[in-house]
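Starting off with a structure, shown below.
Below, a portion of the complex is reproduced, with chain positions unchanged.
Note that the chains take the letters A and B in the order they are written out, and that residue 1 is the start of every chain.
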């Protein structure tokens, strides 16, 4: 299997054009969080902001509002409990949507996910993570015609693919992915792999320092920002996945565990190092 | 067109007199923020505090209170939903007002802006930004007799000037500005320009690392603090605009994106470097 290296990141991550404005770097909408899992949406949003997204909004429970504005004043807030029609326009105007981090499995979450996926249009990118993956598997929610990115860990992939973890071979995963023909699959595990149709590449970096709550949420934000800036395609997603693990590995030289907030802080520096060299 | 250089900043930014107190460095009142855009008012206030303003208050929605006190205990809070007469005195006693960051376009916002502009007196400086610019253009709200600073990006300037972006030449902008005779115009774009009457100077620094949500909010806070400390005039505003971009450019050497919170943190250091050399 082909290995993702920093040359993928170098190919994707270019210096910004001198004449540009924040609208050029993607409107990201994170839909997630709940009273119990509020931090997940905040980490996803923070990763998006620090990875260079132009404009980042979070649609969440009101209980998240203050924590979001405090940690990340750069982001905007939308109350996802307001009638769907009232913020449907916000969904429509986003370039990239992340749905799932910390959303939970309530009937409200299922309904919101349904409404959202019916609203999405073909030019949009939708990153589906965490509880949203479980809901899709459980409630057989069809995926819309859009640029879909699925980011399950192995157990969540079981729920979507019906493949037990020990049967998740490359061939089996590729076969299962045909059920989601417009999706790119980021299968998170030791040596995360990225699948699209018959294409598959894997990481050989990233380590156990990343095995901590919030790693996956952070990855969704990085992918979202990369898609918003560099366009949604297979290479962009491989570059985002590599960036996440490369930063963690660098931090792991001096840290036993590498926390999401630390990886997020390091994003602008890592990205500058790559872009300035390219 | 004349270029703004660091010699402008050196001319404006002087060592503080040994005998001085916080009242000498300006009372700033930021009027903005809302549930959705709370971070904007916080970033404007934080920029003002870190750029040396003596006393900074934020008039905003109650939902911002905790985030403000948490991020910026140095600032004071006023609930802008209380009856206007109850906090009119606070407006009156400010040296510099910033109106707009994160205020939104609600009818409440329009009414508040109207009340505010009718309350302003000629010695005050009023920096008008973001949604307040849109409201003024849309509702044809007349500008008061005061030291007005307009900080539109190009699309907002279209709303005020009726000039499409591609017709925003220097001459056309100067002509359009005659409709706002007591205003200094900071037209934000690649190579931001500052206009007053027939005077115009432009930046040649600042780059695409600044193309992120909150950049404009941060700039309003810097301008407010500079006016509060060094007096409102054309040179002061050019110095503030230069300072914002000079810090971003310095950070951009090692960061792909330069976030408002990082630029804010760097303000006291940049200003010391300039002042200690002058």
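Going forward, a contact is a pair of C-beta atoms (placed from the backbone, for glycine too) under 8 Å apart; a residue touches a chain by one contact, two chains touch by 3 or more.
Only a predicted model underlies this, so the values are computations on that prediction, with no experimental measurement involved.
S.K.: All chains share one sequence and 2 are in place; how many are there in total?
M.R.: Full complex, one repeated sequence, 4 copies overall.
Going forward, only the chains that are shown with their structure count from here on.
S.K.: Which rotation angle, from 0 to 180°, best lines up the CA atoms of chain A with chain B, given as a multiple of 5?
M.R.: That pair's rotation angle lands at 90 degrees.
S.K.: Nearest whole angstrom, what separates the Cα centre of chain A from the Cα centre of chain B?
M.R.: 34
S.K.: For the complex, which residues does chain A have touching chain B?
M.R.: Residue list for chain A touching chain B: 13, 16-22, 24-25, 49-56, 65-66, 69-70, 72-79, 267-269, 271-273, 275.
S.K.: Could you list, by residue number, the parts of chain B that touch chain A in their complex?
M.R.: It is residues 35-40, 42-43, 46, 63-64, 66-67, 70-71, 153, 189-190, 207-209, 211-215, 252-261 of chain B that touch chain A.
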